[in-house]
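First the structure, which I've put down as structure tokens, then a few questions once you've had a look.
Shown here: the complex without one of its protein chains, the others still in place.
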Amino acid sequence: MISAGRESTFATRFALGLLTFLATVLLGGFAASALVRYSPGFDIDENAWNPHLSAVTVAARHARLETENGLPRFYLRYLSRAAHGDFGKSEAFNLPVSELLKNRVLVSASLLTGGTLGGLVLGGLLAWLAVWPRRVILEIPAAVASGLLLAVPPAVLALFFFFREWPLWLAVALALLPRVFGTARSLLGTWYASPALLAARARGLGSATLATRYVLAPAAPQLAALVGVAVVLAFGSLIPIEGLCDVPGLGQLALKGALARDLPLLSALGLIITALVAGVQWLGDLAR
Amino acid sequence: MAGGPRPMTRLAVTLLCLVVVLGLAAPWLAPHPYAQQIREFTTTAPQPGFPMGLDDLGRDRLSRLLYATRVSVLLAPAAATISILVALLLSALAATPSRTLRWSLSLGNSIFLSLPWIFLFIILRAKLPLNTDPVVSVTLTFALMGVAGWAVPSRAFTASILGMKDAGWLLQARAAGLKPWRIATSHAWPHLWALALAQFRILIPAYVLSEASLGLLGLGVADPMPSWGNLLQDLQHPDVVQANPWTLAPLGLLVFVMICLEVLAPSRKVAL
Partner (left out) sequence: MKPLLLLLPLVLSAAGPQQLRFAIQGDPRTFDVLMAAESNSETVRYLTAGVLVRVNRTTDVVQPELAESFLVKEAGRAITFKLRPGLQFSDGAPLTAADVERTLRRALDPQSGSPTGDTLRAGDAVPAITVAGPREITLRYKAPKPNIDRLFDSVGITPATQAKLPTSSGAFFVAEYQPGSFVLLRRNPHYFKRDPQGVQLPYLDSIRLDIQQNRDIELTRFERGELHLINKIDADGYANLSRSGTRHATSLGSSLDSEFLWFNQAPAKTLPDWKHTWFTSATFRHAISAAIRREDMARIVFKGHAHPAVGPISPANRFWVNASLKPLPTDAKASLSELTKEGFTLREGILRDKAGHPVEFSLITQAGNRPRERMASLVADDLKAIGVKVNVVTLDFGSMLDRIAKSLDYEAALLGFANVEADPSEEMNVWLSSGAQHAWWPAQKTPGTPWEARIDQLELNQAAEATRAARKKLVDEFQKIVRDQEPIIYLLNPDYLVAVAPSLKGVVPTVVPPQILWNAEWLRLE
């Protein structure tokens, strides 16, 4: 992303990347908190419309919520506490945010890992089939399958799996597949046609050696970046998928938190999401 | 994939045009207004006069699908255009010599890519004056999608602008004493224009999908105006789908259009 001139060394690129990463996380986290803080209905208690409660009681319940009015001050204090692992108390769930995250991160992580791995494996395999054996008979069905999957909204795919009670990670994997497929196929294609490989093939090296030494090894940095992008893509689909399919993970937490204007919870999630996205971008830039 | 229009491309363009025409002609083609409630028939399977049946409020499904198509085929390209315009404007910063400015651009880009956008749609819906015309509100929803999406094409533009700086033709042009604005208009612009067109074709399907996801979550286009996204909400109720398979029609049309768009998409990434 950043051109530090022709003389840029890996070290300067790394340092700049780190700076960008930190600034993104801090500012992105702040922007996320600001979105919550200034959305309508932020400072109103959900019990404001509960006729069974008196005004005194509503006020008492509301007073127990986090009431820091100046956002910058809230954010600074929040950051300093977050640095010590204290992400505040979620208002919507009435539980410490760190506990909520701990409870839910496993659910999302398994969906994410299964989905990303599945997507990478399936997409990679399909790309391999499309490129390596050089057979149209494999290339076309692979491309058609990938194209079809790309055309279906991930949330619809997930809903379908949900009602069939099939594993949801598979839906995530299938939603990722075409995205992985496209990139992997072009990467593999490029390296496949590289002169070094052609020369090696001419020398009569075995196809396994060819594959690892001349295709996978040179493509490794980009493939690593691809893994990162796949994780981010999968993460992005967590909100609709978990929200629609009753998965008690981070995505559902984010959606419920958003609807309840849960500032501490969403500030934490904002930090996590920006860190993830910015981290992957940094990785991608380094791989370039 | 290079070369002149292949038969697949031609077919895709034809089919897409057909869908666009269907959408544009919705007011004339649709047998009923999209919000008309025919109360004697609610949640009814297809029958004479209502080839796709009626929804739970007695509204003709076919008419709603046609109008929804109109919303999506008009507004997804519009949103893509907005994204590209914003991205082009901001990416121009990459051409400046100031390193700080360039860094800010890249920073802004990263931040925009990682913001929880769902919130903005909640806020938009909540903040709009209540008597806003539905057409205005739908347009704003897509416009917001467009503005929010600038960061993706911007990355491509920035990379391309940075790449030009080191390009041989630029050095030659400079050496030949060409003025900067001349270089920009006659040399740099064609490069960017081609890139913008490519990005445009990538963004349209992306926005069609985004609208579908937002609609499914109930954050997209608001009832009674139909859109592909909010028509997909029926899919959340398997019994409704079972009772009338035509509830799948919006999904079918969406997938169909997406496939056509993929065929037209520029890179090998999504080639068919």
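A and B label the chains in the order they appear, each numbered from 1.
We adopt the following convention: contacts are C-beta pairs under 8 Å (C-beta built on N, C-alpha and C of every residue); 3 or more make two chains touch, one makes a residue touch a chain.
Remember, it's a predicted structure, so these values are computed and weren't measured experimentally.
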Options A:170, A:259 or A:275, residue touching the unrepresented chain
A:259
Contact with the hidden chain (one of A:15, A:95 or A:217):
A:95
Contact set of subunit B toward the excluded chain (per top definition)
35, 37, 39, 42, 56-58, 122, 125-126, 130-132, 134, 218, 222-224, 236-239
Over the whole complex, note the residues of subunit A touching the chain we left out.
39-42, 44, 46-61, 63-64, 92-95, 99-100, 103-104, 107, 162-163, 245-246, 248-249, 252-253, 256, 259-261
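The working rule: only the chains that are shown with their structure count from here on.
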In whole angstrom, how far does the Cα centroid of subunit A sit from the Cα centroid of subunit B?
22
Considering only the defined contacts, which subunit B positions touch subunit A in the complex?
99, 102-103, 106-107, 109-111, 113-116, 118-120, 122-123, 126-127, 155, 158-159, 162, 165-166, 209, 212-213, 216-217, 232, 235-236, 238, 251, 254-256, 258-259, 262, 267-272
Within their complex, subunit A touches subunit B through residues 1-4, 6, 16, 20, 23-24, 27-28, 31-32, 35-36, 38-41, 143-144, 146-148, 150-156, 159-160, 163, 178, 182-183, 185-186, 189, 239-240, 243-244, 254-255, 258-259, 266, 269-270, 273-274, 276-278, 281
